[in-house]
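Of the protein chains in this complex, all but one are displayed in their positions.
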Amino acid sequence: MKSKIFNNKTKHKHELLYKIWSDFSENKIAVVALCIFLVILFVAVFASLISPTDPYDLSTVTIMNARLAPMEEDFSGTIYWLGTDGAGRDMLSAIFYGLRISLSVGVLSGMFALIVGAFFGISAAYFGGRYETIVMRIVDIQLSFPSILVALIILAAFGKGIEKTILALVLVQWAYYARTARASALVESRKEYVDAARCLSLGNLRIMLNHILPNCIPPLIVVGTLQTAHAISLEATLSFLGLGLPQTKPSLGLLIGNGFEFVHTGDYWISIFPGIALLITIVSINLVGDQLRDMFNPRLKK
Amino acid sequence: MQNKILEVHQLSKKFIKSLDKTTKVINWLGGSYKEEVVHAVDNVSFDIMQGEVVGVVGESGCGKSTLGRMIAGIMPITSGSISFKEKHYAGFLDNQYQQNHSIDLKIQMIFQDPFSSLNPRKKVLDIISEAPIHHQLISKEDKKNFVAEMLNKVGLNNDAMARYPHQFSGGQRQRVGIARALAVSPELVVCDESVAALDVSIQAQIINLFLDLRKNLNLTYLFISHDMGVIEHIADRIVVMYLGQVVEIAPTNEIINRTNHPYTKALLGGVPTLDTTRKMYEPIKGEIPSPLNPPSGCYFHPRCKFATEKCKLEKPSYKEVAPNHFSACHLNDQNS
Partner (left out) sequence: MKPILEIKNLKTHFFKKEGVVKAVDDISFHINPGEIVGLVGESGSGKTITGFSIMGLVDAPGKIVSGSVFFKDTDLRNISPEEMQNIRGNRIAMIFQDPMMTLNPVLRIQTQMMESIKAHDKTISKQEIYNQCRDALGLVGISSPDERMKSYPHQFSGGMRQRVSIAIALLNKPDLIIADEPTTALDVTIQGQVIFEMQKLCKESKTALLWITHDLAVVAGITDRISVMYAGRIVEQGSTDKIINHPMHPYTKGLIKSVPSKNKKGEKLHQIDGMVPAMFCLPEGCAFEERCNQRIEKCKQEQPLVTKEEDGRYLRCFNAGVNYAK
């Protein structure tokens, strides 16, 4: 007699997505954080369309508008919601463009770091032996240095610029991904379906990519979100110190840095508003990442 | 008469925990730390004939799982040889990696844990068809029909194809695992505790499935289990292992009716049966020794009712005590 399929009733076509959403939405704060982040993402992507002005278009910027306080008008009647900076650029627009830069650098470096980290982590766990020991020692050594220090050393060696900054961020972050990937891959490699794949002579590369990697994705997503926040924060620090991105593409960190000199004279808005934007971005990503981590932790399941 | 399909000759597997640098230095300075060696499988030899079901039975630490994995080619051997249909392949030796695809696919394995033996992220369709497509045994267009055929053979519906493992019960997952193994048309199937994790009523279904497949597809089985009851039912010949060594090999009814080795007797005696009149067990004393520190002489002597002085000192020789019935026990020397 043929066995019946166990669970015939699937309520939704995309059962898995539905389940993920329903678990995620148990934490209302995380849902709010996710909404905020989506707004930020929207702003970053469509910055050029929704900004009131283009702060880097030299034809529209004039020093006459410099250091206007928030909600002040200039002589032509335009209201600057968040004021202007020392060169007359609209803060709101600058923040929108800054968000775009900050997010792109953070996300891009995170993605590359994930690829590199996952590659080394999974292969270390799968092959074991001396290779694993060497890779993991390098990871341990790197992780024992503060990330800002590692980034500074790399930038000092390679110079400034957007590609070099991304490279520095990747080189800082890959170790976190490698460690997480290896922990996950160690567990998966011992499972019987990997033995079955080897029994079926499927080849090592195929097994690592096709069998082990997909099962390591949940913890990597968690690390990914939290690390992206970390990367954005790190980039902001570097730019604040004047070592990261160039002036032509100011991220939020650079805006904060530029506005720092004006704080003493009372023109707080040039530094504080980009700072708040940065804070909201990082906090919302962290809250989403925390909830993802709790969701994927089987011990917390009721 | 049937042909020999598998020959295992003096197969051994050693796990060595070598000394780290610190301990080596201590040794050099006069310490006496030894390497820890576990003889998981120690000098095992036997043959399997085509169409036979050979059962391997033993308790924890006897090495039966390790033996199965070496035969299936997923664990390197330390010494000895394994030949499939006269072609020496030896899985792969510890330091050399030899892989012969055509032989590898002929020996497949069914695993114990239905929950971890299937990739949770793959659909059943992909689980079963991945290997045949990779090895170009079937084409991508034939995928669905082929998988439908395999599912049919193991007693599952076609709509199992689109599902993920977590949507099935333990018994059904085992069936998927069996279909996956059958997809590459193996000749020898190693079953490593394949029914141990299943409920009794499902166990019966899967055992029946094994028997059917053997008949229909002309398969040969190496059936590894700790459950003597299951082995008695399904196996033609039984290999009894203790702490990595073979203690007795004989056809099933010989083992049951003319048991030779004291350990086999203890194993058979300890099996709970549906006998309501049996009110007291006669257990054997002692624990199973640690494989790191096996007893001297005959490994079983500390727990054996019939142990003599000789048993403590010398390893018993492995001899034929009746036609096709081999055993390793000093008591046999006295009788002959």
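Think of it as A and B in the order they're written, each chain with its own count starting at 1.
The rule is simple: a contact is a pair of C-beta atoms (placed from the backbone, for glycine too) under 8 Å apart; a residue touches a chain by one contact, two chains touch by 3 or more.
Owing to the predicted nature of the structure, the values given are computational and were not obtained by experimental measurement.
Check B:Glu36, B:Asp159 or B:Asp199 against the missing chain and you find that the one touching it is B:Asp199.
Only one residue from B:Ser79, B:Ser169 or B:Thr308 touches the chain missing from this view: B:Ser169. The chain not shown here is touched by just one of B:Leu19, B:Met49, B:Ile133 or B:Ile288, and that residue is B:Ile288. Contact with the undisplayed chain is limited, among B:Ala266, B:Cys298, B:Cys311 or B:Ala328, to B:Ala266.
Chain B residues in contact with the hidden partner, per the touch definition given at the top, are 59-60, 169-172, 199-205, 207-208, 211-212, 226, 228-230, 232-234, 252-253, 266-267, 269-276, 278-285, 287-288, 290, 303.
Throughout what follows, only the chains that are shown with their structure count from here on.
Chain contact summary for the complex, chain A toward chain B: residues 1-7, 191-193, 195-203, 206, 210-211, 214-215.
By the touch criterion given at the top, residues 69, 72-74, 99, 101, 104-105, 108-109, 111-113, 116-122, 130-131, 134-135, 155-157, 159-160, 163, 167-169, 171-172, 175, 177, 180-181, 184 of chain B touch chain A in their complex.
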